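Pasting a structure here, questions to come.
Omission of a single protein chain aside, the complex is shown with its protein chains in their original locations.
We call the chains A, B and C, going by the order they appear; numbering starts again at 1 in every chain.
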Amino acid sequence: MEQRHKIDLNSDVGESFGAYKIGLDEEVIPLITSANIACGFHAGDPHIMRQTIALANSSGTAIGAHPGLPDLMGFGRRYMDATLEEIKDYFTYQIGSLQAFAVSQGTRLQHVKAHGALYNMAVKDVRIWEAMAEVVSTIDKKLILVVLAGVNRDELKDMGKKNGIRMAFEFFADREYNHDGSLVSRKEPGAVIKDQKKAADRALKMITEGRVLTKNGSEIELSSDTICVHGDNPAAVNLIKQIRTTLSESEIDIVPMGKFL
Amino acid sequence: MEQRHKIDLNSDVGESFGAYKIGLDEEVIPLITSANIACGFHAGDPHIMRQTIALANSSGTAIGAHPGLPDLMGFGRRYMDATLEEIKDYFTYQIGSLQAFAVSQGTRLQHVKAHGALYNMAVKDVRIWEAMAEVVSTIDKKLILVVLAGVNRDELKDMGKKNGIRMAFEFFADREYNHDGSLVSRKEPGAVIKDQKKAADRALKMITEGRVLTKNGSEIELSSDTICVHGDNPAAVNLIKQIRTTLSESEIDIVPMGKFL
Amino acid sequence: MEQRHKIDLNSDVGESFGAYKIGLDEEVIPLITSANIACGFHAGDPHIMRQTIALANSSGTAIGAHPGLPDLMGFGRRYMDATLEEIKDYFTYQIGSLQAFAVSQGTRLQHVKAHGALYNMAVKDVRIWEAMAEVVSTIDKKLILVVLAGVNRDELKDMGKKNGIRMAFEFFADREYNHDGSLVSRKEPGAVIKDQKKAADRALKMITEGRVLTKNGSEIELSSDTICVHGDNPAAVNLIKQIRTTLSESEIDIVPMGKFL
Partner (left out) sequence: MEQRHKIDLNSDVGESFGAYKIGLDEEVIPLITSANIACGFHAGDPHIMRQTIALANSSGTAIGAHPGLPDLMGFGRRYMDATLEEIKDYFTYQIGSLQAFAVSQGTRLQHVKAHGALYNMAVKDVRIWEAMAEVVSTIDKKLILVVLAGVNRDELKDMGKKNGIRMAFEFFADREYNHDGSLVSRKEPGAVIKDQKKAADRALKMITEGRVLTKNGSEIELSSDTICVHGDNPAAVNLIKQIRTTLSESEIDIVPMGKFL
């Protein structure tokens, strides 16, 4: 009997704050398998964190911490010249805060994924991935660290082994890739793929063939464990549905990363 | 063989923030047995939290979370009209954040004590103690909740039993008490006892006789597990030393509350 | 020739923050005559403040500062035990910050109105109105301070005279009133009037007769210079339109308070 392909769908949720609401969490969370929950630095607050875990629990969606830079006004999207030590401390603090809410609701975290500028800083400086892996390892070796697929794969795998944790490689279905496996910058025209059928087909090809068509027309090898999707507007939610449909038709199982990694 | 008296000394530490330094933590932490560490809402930041745990570890001082209201500008000293649910969420968030730093340094939290206005609000509204006990219970039943000795003792003991956690009763050596067991408000003249010998002797009497002299000259029954001391100035540090000397001379053991509760 | 009645319509706007959007400002601002702009403590940020002034300028709507308590997580709606001195300093800071944006766009502030809990605290403690009047007076005597109509009218008028500033009395069209002129608490059933025709008719009666029907069926004298309306949802915007229609049909002029006070 042939093994069926397995893939995880992750999305950033729990990004509301106080009286401010962002994201279609009620719609999105049942459609994904891994929920990245903001932890109060770039978005989210204690009340929202508790509610979002409850929402994920009710639909069987796995939960993870989504730590960001301490920049609520900038939604954690602005690069900040934080030291590796500061980044580690911010990571520890935020993962711990979400863990307590998980435990108090009888569940536990599956994964950790850095948010916004913090994620992009790690893509550009592998020492930041290393710092994050160390933190995750010292807090709970069962936690999975989500990293970008496409660049530094071998180095990141070794980093996971060295720290005794699992690394999940992430693919962006609606983003163009460069030939070196990096994402085409959002500042370049056409960096984001608007055609939802095309985006879903790219996800399918990546899963079944382990290959991605790059912007310059070449194909590169790229495999991933999880696909990042968005939930901040109805069109984004439709893309999730399109991806689910396309993958289901090809008999690919959509399951939380913790089930197969 | 007669059992020796045991008492814990607790103090608020880790209240620095960023470039701002408050408190003589390096001096105080080795002199106390339980360190209440600020968790970033009213004071403290991720960097300070990590450092303070390291400091406590190096002197064998037990550590606890010291959650406060989200009011850095007011140092958590201003009453805020937060709901019970908000208070529970703030408690959960802050305890979790400190727990992660403890785990990452191979240690664990012993206790939880609310800070400033949050503590005073609980003294006035027992439902807030109840909310805190529930949070502590759902996060880790081994955690001790520190509450004010003197008022509602039976109710608080029952609350602990009901939630399956230990409650530690706290005494203030340098504060006058009313006849009903409550603290004389700081706004009243003479509420704070400046004479260090007198304060230390009050601690001794409370431990050995279970009695405290009130402001109006009567004596009331009052026993506690821990004595709150301060470390924000050299005089306060001297009071800790005075208390240690007085208690040691009477063969009272000063040990972390978790060892005897 | 008889003088036509004049009334101002004010609404809280500019309450978005960073990536978070709240309120239908683009729709609301052209419908009102005085815009209360949040100043960054309970809501709003420097970017939003600048944009909101630009929006008001483009529709000829007068602008005012809307200072709140430093509680972004609670949207300034939670009572805080701030001293009169702290309140004065928060007021000064926030008014100044908005003034600079006004000046840099070639305009100036017309009025100041406290937000949420700060407003309600002043209603309950007239010393807070006094503190606000003093601040407004020291910053710019041309600024109008908005206060609640219905209670302490004579005292508030005297306060304005003493401080050399104008006071604008505010009426809530969609709120029930007690016989003493105070608002029925939102916690009581029926405190908010949902029937928009009824709310608009109450506004009309207040303007033309200087009288309001209270919850217990009695009528009291109550006159105001401005009516508070809301813009956080489409129904609220419809109420503004309903009020505008009702007042226009009765030949009442809707103009900024600064034009007639």
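Note that a contact is a pair of C-beta atoms (placed from the backbone, for glycine too) under 8 Å apart; a residue touches a chain by one contact, two chains touch by 3 or more.
All values reported here derive from a predicted model rather than from experimental measurement.
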| item | value |
| --- | --- |
| Which residue of A:62, A:117, A:168 or A:252 touches the chain not shown here | A:117 |
| Contact with the hidden chain (one of C:11, C:34, C:61 or C:94) | C:94 |
| Hidden partner chain, residues of chain A it touches | 70-71, 73-74, 78-82, 86, 117 |
| Residue ranges of chain B at the interface with the undisplayed chain | 17-22, 43, 45, 72-75, 77 |
| Residues from chain C at the interface with the omitted partner, ascending | 40, 45-47, 49-50, 85-86, 89-90, 92-101, 103-104, 135, 138-140 |
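What we mean here is this: only the chains that are shown with their structure count from here on.
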| item | value |
| --- | --- |
| For chain A paired with chain C, centre-to-centre distance based on mean C-alpha positions, whole Å | 44 |
| Approximate Å spacing (C-alpha centroids) for the pair chain A, chain B | 40 |
| Shared-contact residues (touching 2 or more other chains) in chain B | 86 |
